[in-house]
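With one protein chain removed, the remaining protein chains of the complex are shown where they sit.
The letters A and B name the chains in turn, as written, and every chain counts its residues from 1.
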Amino acid sequence: MTRARPEDIETPLDLAEFEEESRKSAFDEAPGGGFLPIETNWFDRLFISVVIWVAMSLFWLRFLEPAGLPLMISNAISIALAVYIIWKG
Amino acid sequence: MKRHATWLYLLFWIVVSFLTMFPIYWLFVISVKPAVELFSTPEVLLSSVYWQNYIDVMNDSTLRGYMVNSLIISTGNAALVTVLGFLACYALTRFELGGKESIFFWTITNRMAPPAVFLLPLFLLFTQVYKFGDFTLLDSKIGMILVYCTFNLPFAIWTLRPTVDGIPKELDEAAFVDGASAWTVITEIILPLARPGLAVTLILTWVFAWNEYLLAATLTNFNARTLTTGLSEYVTTTGTEWGVMATISVFTLIPALIIFSMVQRHIVAGLTFGAVKG
């Protein structure tokens, strides 16, 4: 036996493929011409928007709010950005 | 030249195996030494074997209770998730359910979430919300069996799905044409064919439940305390009794080792089945 046969080896590598398939078939959409570097559906874009919103809020709370800028500005920017991402991404 | 390289690789793997095995051996060494010998210069080889730690642990009724709890909880949980996962996989592979791929993806994400995040909400829900009269899920075996489903059920579904999917659908269709009920089809056609996959799932989920610590440490006090929490409990209260700590560790380790040595080939086969068919 020179090399281990593939079927000898336990591996859970297909996880990512499962996810990809499931996500794609869940909300299938024609590939659009958005600005994001990857192909996304509306759910992905909503998710990206939420991620950006949280990151920006935390950053704002730490660095900009003590300087006197209320959090509402950050929220307004995030919502504007979210709308832009979901529509055009 | 060729011959030379072979021996080099063999030597390399002997060293790697030694590094892998030595910590486990060391655990055993500590567990069979009397306390007074521990603090002299550490010795790798055993001159004599001292079983008193094992006798002490076996005679400790609290630890025996924890051991029984661990057995009940992991066996109950493994059986539950294997059955539910099997039924769920049958549903996911045989029916055209709306959004079933999203459901599948969502069940898998349950396994990925860090359990530490769910300590607080689960503790609060167990004490405040999930109660029926005087009965709360906190510190109950049934509560632990259910809460372990959050990580074991997704695993069961994920490993069983390719197995169930691989059973030809013509078999159950033919049975349905012959007038068999869904129950008959599942228990008499699918179940026997899925048996190897089910066994592997049962074993692995059992080990995962047996090994779990964090949730058990948070959600149990005494009645449903498991062996892993007993270990940490024992260490914090009597930190210097290394021998007993090592012995409890050995007791926790043994079932997993037995299972590993008995069915290692099947575990490999079962997990690859998932990877190949996926």
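Here, a residue touches a chain if its C-beta (ideal position, glycine included) is under 8 Å from a C-beta of that chain, and two chains touch if they have at least 3 such contacts.
Criterion: contacts and distances are computed from a predicted model.
Its record in UniProt calls the unshown chain "Sugar ABC transporter permease", which is the match among "FAD:protein FMN transferase", "Potassium-transporting ATPase KdpC subunit", "Sugar ABC transporter permease" or "Heme-binding domain-containing protein".
From the options B:Ala88, B:Ile167 or B:Leu202, the residue with contact to the chain not on display is B:Ala88.
Here the missing chain is touched by one residue of B:Trp51, B:Phe135 or B:Phe260, and it is B:Phe260.
Note that of B:Leu122, B:Leu138 or B:Ile167, the residue touching the chain absent from this view is B:Leu122.
Mapped onto subunit B, the footprint of the missing chain covers residues 5-7, 9-10, 12-13, 16-17, 19-21, 23-24, 26-27, 30, 38-39, 41-42, 44, 84-85, 87-88, 90-92, 94-97, 103, 106-107, 110, 112-125, 130, 146-147, 149-150, 153-154, 157, 173, 176, 182, 207, 210-214, 217-218, 228, 231-232, 235, 242, 245-246, 249, 252-253, 256-257, 259-260, 264, 275. Interface residues of subunit A with the unshown chain, by the touch rule above, are 1-6, 9-13, 15-16, 19-20, 31, 33-34, 37-39, 47, 51, 54-55, 57-58, 61-62, 65, 71.
As a convention for this text, only the chains that are shown with their structure count from here on.
Subunit A and subunit B have centres, each the mean of its CA atoms, that are 32 Å apart.
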